[in-house]
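All protein chains but one are shown in place.
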Amino acid sequence: MLRFVVRRLMWAVPTLLVVTFLVYVAIRIGTDPVASYVRSNARASQAKIDEYIERNGLYEGVDGYIRGYFRWLGGFLSGDWPRSIKGNQEVWPDLKNAMGNSLRLAGLGALVGIVLGCGFGVLAALKPGSIRDGSVNTTALVMLSIPPFVSAVILQMVFAVYTRQWFPGARWLHFPTSGVYPPGHRGFDLIEMLRHLTLPVTVVAIQSVAVYTRYMRASLLDVLNSDYLRTARAKGISERRVLVHHALRNAMLPIVTLAAIDFGLLFGGLIITERIFEYPGLGNFFLTAYSNGDFPQLMPWMVIVVIAVILFNLLADLSYAFLDPRIRLD
Amino acid sequence: MTELLSPTLLDPSEPSGDVTADAQGLTARSLSPRQMAWRRFRSHRPAMISAVILLLLVLFVLLAPLTARYGVNEPIFRTEAGRSNRYLSPRAEAWFGTDDIGRDLYSRLIYGTRVSLAIGLSAAVIAVVIGTAIGAWAGIRGGWFDDVLMRVTDVFLAFPFLVALLVTRNMLGEIPWLEPIVGERTSIRFVILLLALFGWMGVARVVRGQVLALKEREFVEAARALGASNRRIVVRHLLPNSIGPILVALTFSVVAAIIAESTLSFFGFGPQPGADATSLGLLVGSSKENVLTGNWWMVLFPCATLVLLALTINMIGDGLRDATDPKLQRGNG
Partner (left out) sequence: MSGGEEQTVTVPPDQLPAGPRGEPVLQLRDFRVTFSTLFGDVQAVRGIDLDVGAGEMVGIVGESGSGKSVTFLGLMGLLPRSARITGSATVGGTQLVGASPKVLNRVRGRRVAMIFQDPLSALNPVHRIGDQIVEMIQSHQRMPKKRAWERAVELLGVVGIPQPRERANQYPHEFSGGMRQRVMIAMAIANDPEVLVADEPTTALDVTVQAQILEVLQRIRREMHTAIVLITHDLGVVARVADRVQVMYAGRAVERGDVEAIFDHPSHPYTRGLLSSLPALGRQRLSPIPGAPPNMLNPPSGCAFRARCPHAVPACAEGLPELRPFGDLATACIRAEELAAVEVAP
């Protein structure tokens, strides 16, 4: 297994290089970093502009692109990152913060999704074709059909405006609709943090629960119809053991790998939710950086996202090999 | 969870496991696969109900000049002398209220839905056509073409949907020699092509999967033995057998396109057809400004329409998938 991991990590390097190069090209073409810099720093001298071009590797021409990419790469790997174009800030602290926030949001959302989703999926699959099954399925589909920005906007409207109007006394009900902490708050406060996470996590969970419900239902149904489950029943073991030891054990397999890959995607994928709730995660970071055309912020962001995807895909494969003895990696 | 309903999430090859239809091969052999699929679809009640609702909705929207009460850009007449007709809450004169310049939201919603449906359908159809062609070719040929295709789609789909969408949008808009083909960045044509550019990858993977699965079956071997070329095998044998998954992919592509258009518009990156037209996405997008101002109708009705549309199409897709599930065509038990 170690050999497998090493080999995958070795493959990850050229993949990263190619992908980051493509991203570099796409962002340069799409956002015109130099013009964006000038826009944000209207009084910048030509010397400053040149310095910006040099530090970020933004040379012109086809060969300039290639040279520029390696210039950027050199700076990135050596830790000497250029600062953001707006406000001349260090990029890493904000990025690190954003990562932490996104991890909490994505993690909680995925957790709720997996636990509730698998629960409902199991309930549905145990009585296929029944009213229970139909209602679970339909509810899941309804939830899936509510795009995140719709649920986010509606939740925001309800909780920013109406709960205060209708239930002025129930303070606990007034979930905050923006940020990680109330403005001006310092230090760590679990309750406040959770309160601020409630609404965004709900939005994520709506999609998350629905997806895991459907996948678990499908996976379990597949297993319940399999030959080895028939054998298990023919052995006369208790129905509960059949369910847990045989059915669920096998049905969880694809769910685990799905969860790993999914989480990797979740990382930068909550842009809409974060923007609407003004939650300072990776998604919001991207949107701001993107509308500013902030090259020094965008490139590291992209690298993190790609690394996350590669890492979690690797994790997915490893977990699959761990759980399924038929898969031997080498 | 990627936030948008990209077709890969609702993977048409996901098993649905309808146990009650499995009578161990003892059922009627006289119905053709198409008839059996239709019968199964009919028995899927949510799908049938959704199909009816969708049909009514589409008809309603298509008959726009009749069903709408005002024009798209027409402010309603003043209700009371001297009072402005901006941001009126729902009432008899304007069932869904009015917007910032006094236009009837109900009528605008009808026209907007029509536009968005057109965008969604066009983008999906283009995506399916391209995706089927490329996916089938990659599946039947294999080799480096297949490898490259898989790699490229993998990379694209690895990025968060909105990120890739925005970056591609900008890139597409910056390439000068493409402009005569794709149109302005804010035109409807551009949006359709952009969405199609994204949709084809999911479809291609589905079709490729189907081709790979069917490629090894005996009837293909038989066709080859008779000297059929790759192209003939694909067109006359493999594609007709894949109609089910392709239809399902088409359905989910339509939803994905409609929601993607709304998302783009939400952030201001969508189509801007000028004052004489609007899209559902634009109407949903304008809800952003109205959240904190208490103009709840500006948020509720566009969002409800979007969800209704997405829901009915998703239900139909589900029903189609159950009806054409290859697992249900098992042989004798």
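Structural remarks
To keep things simple, chains are lettered A and B as they appear, and every chain counts its residues starting from 1.
Please note the rule applied: a contact is a pair of C-beta atoms (placed from the backbone, for glycine too) under 8 Å apart; a residue touches a chain by one contact, two chains touch by 3 or more.
Keep in mind the model is a prediction, meaning the values are calculated, not measured.
For the chain missing from the display, the contacting residue among A:N101, A:N250, A:N284 or A:Q297 is A:N250, taking the whole complex into account. In the full complex, subunit A makes contact with the omitted chain through residues 226-228, 230-239, 241, 245-246, 249-250, 253, 323-326.
Those residues of subunit B that touch the chain absent from the view are 19-31, 39-40, 43, 332-333.
Note that in this section only the chains that are shown with their structure count from here on.
Centre-to-centre separation of subunit A and subunit B, using mean CA positions: 23 Å. Of all residues in subunit B, those touching subunit A in their complex are 1-5, 9-10, 14-20, 22, 45-46, 155, 158-163, 166-171, 174-175, 255, 259, 262-263, 266-267, 284, 287-288, 291-292, 294, 296, 299-300, 303, 306-307, 310-311, 314-315, 318. Only residues 19, 22-23, 26-27, 29-32, 109-110, 113, 125, 128-129, 134, 137-138, 141-142, 144-150, 153-154, 156-157, 160-161, 204, 207-208, 211, 214-215, 217-219, 221-222, 224-225, 262, 265-273, 275-276, 283, 286-287, 290, 305-306, 309 of subunit A touch subunit B when the two sit together in their complex.
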